[in-house]
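Quick one: structure below, then a few questions.
Only one protein chain is missing from this complex, and each of the others stays in its spot.
Order as written gives the chain letters A, B and C; numbering starts at 1 within each chain.
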């Protein structure tokens, strides 16, 4: 009781940037928040999903494939959560196994073969923290992916659409531009993990979330993302169509100029983007989320 | 009884090329025949074994690593059988899983990074014909390996030292030169498998072996190997040192001129070697093992 | 979850040309229902129960190539009995008989159009010595792959094979290297390579060019693997799980991109050709 009312009230505040950090976390994880496939089906109705890492498996937590977008073939890939319980289980709550990172790399190399630009969507609490992932080499799968994304000479634009958790997110987020939906989060670890690591008590997730600086406003202030994409009134889950339209426009606007860059320049800029991503630190000794974020139109 | 006597008699005939095909098969599979490590330890006493495909596993049926040979660092890899029962089990009788082909490729790429030439030794009945290999993609592991060996721009010399069975052998045998020990065999399938496939009766292995043309003399006549390396009196198992010396000399003699070739030429010649490997067929309509093999000195 | 794309699919006609009639028996081996040959042909030899009958080369060509566009190449390349193979049957006799029946080796290669997209097309024919990879098959594949790499036309391969041809000995094995070298050049040339895996695809074909496609599709009832189930059981005494080496198994194992019912195959390929090969969009 009172829950629907509170939710409505949160939605109203969401567009006036008056949410607590934990309220943003809850919006980023909202069960009706648009997931990768919700975007892909709207952007590229002829999307063909491609499966498998050609090694040992296919990871349903990563949806990937090709579709026509702005009269071009684009390689899309994104973490995929499920909405029903069965879907959630089969998508493993968007937590990838090694096969997912290897599938992503296979298709990134395929995009290079054909000159397709790449769009990646981030929405994961993190890589799967289970024995099956460890046994098949999750650490080196992520490490190798991060390394190789720097050697993919086609434009890559990434958008954090929900949760961007840890190395599990970063393994898909090495890009020329990284955008972030207004109420998405992006963090070195999920608030629960951080609490567990720092305090050995994951009930302190709210405190951890506040310390970690994980909202889009924090991230743009740190120079880690290029752009915040505003969500419609009532946040992304209340209007998938509008969210997809605005996010699609922002991604394309960032992608289009990259298509004209020479591959060598693209890779050099991508290298420098991450090599000096912490340069604000030296520039602003009293560094913090104090810079005004740039919002789209 | 009579077995040691027969064995001695076979050894004597082995150097006068008077063996039946099945006797050659038995020599190729002899329990005391030198295996890959027997050669590597003699050629490169400072050999350092390298493990793992950096994906999901390490395959003990493939031994691989670097060592100093002729004042150079060389990448060696070969199928490895075991001598004791425990060794045989742990080496899986020299039958590789997908991890083995992927380890070979990882190290082939490493050899490219450092400009190390590569020596591969073939000694396998075939890839592992079991469910665990199928589940982890043995077919594509072999297919990918065969494809990628054509894109490894360093010299590769291969020697069939015992059994060269099927795609399991070929996955490690795409090379610029392929040599063969005198009593080794190289076949589209092990005689047992061929009998099982053609007659659905693997007890007809002797007949299959005779039909298949799998001895070094058959192979050189078909143009599939460049050179037969003679075995010492009493065949390879009776003198590992002498076998290693003669084989080492032959491999190095073939490898040395390749070191001077430009990478592009090397790959072009490797392509053509296999592209036209059946060209004798058109040249000799009544094709068969009738050409005199060229023996080393 | 049906997508707008599924609708698109259904709009592409199921068959390019008119499928030949095939003798497929009188009852479906899966569901046992009696078969109406004419209706079955209309359903591209897929039973109502989902069972996909094996198609031979001419049927695949009729299904995939737009009517009148198939131009076969190198049909005159012929095999012969290198090893003087006698048992259980003379290989020369096998070849002669097959030729008399109008079969021309295990692989047919040529150019065609699919939904208007020009391409290279190779199809295996399981009727010819179990679709085995032979010198002739390897030669036709390698020539086609090389020409596709040069011309930039996409390459479409339909597999159905028991593996390498025993009766050609180690030279059959060498075809695996020959064709994979050519596939590597196709990839390096940036040319699309699509594979449709049909029942069965094994051994020297699955372990050479069959799984190297940019996109690998499989028919639902295709068995795909390296070693056949019978040999695995013989060699390892293992009980193999239900569905072992099925198309779904290979999808889970990461080897294929999609399992596509034959009724949707042409449409799916047309979309792929559009996405991967329309020069205008790049």
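Note that in this section a contact is a pair of C-beta atoms (placed from the backbone, for glycine too) under 8 Å apart; a residue touches a chain by one contact, two chains touch by 3 or more.
Since the model is a prediction, treat every value here as computed from it, not as a measurement.
K.L.:
Quick check: which displayed chains does the absent chain contact?
P.N.:
A, B
K.L.:
Given the contact definition stated above, which residue among B:34, B:57 or B:126 touches the chain not shown here?
P.N.:
Residue touching the chain left out of view: B:57.
K.L.:
Of A:36, A:110, A:144 or A:183, which one is in contact with the hidden chain?
P.N.:
A:144
K.L.:
Based on the whole complex, identify which of A:45, A:115, A:129 or A:153 touches the chain you can't see.
P.N.:
Among A:45, A:115, A:129 or A:153, only A:129 touches the chain that is not shown.
K.L.:
Among A:82, A:117, A:167 or A:230, choose the residue that contacts the chain missing from this document, as touch is defined above.
P.N.:
Only one of A:82, A:117, A:167 or A:230 touches the chain omitted from view, namely A:167.
K.L.:
What subunit B residues would touch the chain not displayed?
P.N.:
The list for subunit B reads 37, 41, 45-58, 66-68, 71-73, 99, 102-103, 110, 113-115.
K.L.:
Since one chain isn't shown, list which residues of subunit A touch it in the complete complex.
P.N.:
127, 129-131, 133-140, 142-144, 146-148, 150-151, 166-167, 170-171, 174, 186-189, 193-194, 196-199, 202, 207-208, 211-214, 218-219, 222, 224, 270-271, 274-275, 277-278, 281, 285, 287-288
Definition applied: only the chains that are shown with their structure count from here on.
K.L.:
Can you give the whole-Å distance between the Cα centres of subunit A and subunit B?
P.N.:
So the centre of subunit A lies 48 Å away from the centre of subunit B.
K.L.:
What whole-number Å value describes the gap between the mean CA coordinates of subunit B and subunit C?
P.N.:
Comparing mean C-alpha positions, subunit C is 31 Å from subunit B.
K.L.:
From the mean C-alpha coordinate of subunit A to that of subunit C, what's the distance rounded to whole Å?
P.N.:
The separation of the two C-alpha centroids amounts to 39 Å.
K.L.:
At least two partner chains per residue is the criterion; list those residues in subunit C.
P.N.:
Counting only residues that touch two or more other chains, subunit C contributes 187, 211, 253-255.
K.L.:
Would you please write down the residue numbers of subunit A that are in contact with two or more other chains?
P.N.:
In subunit A, 54-56, 102 touch at least two other chains.
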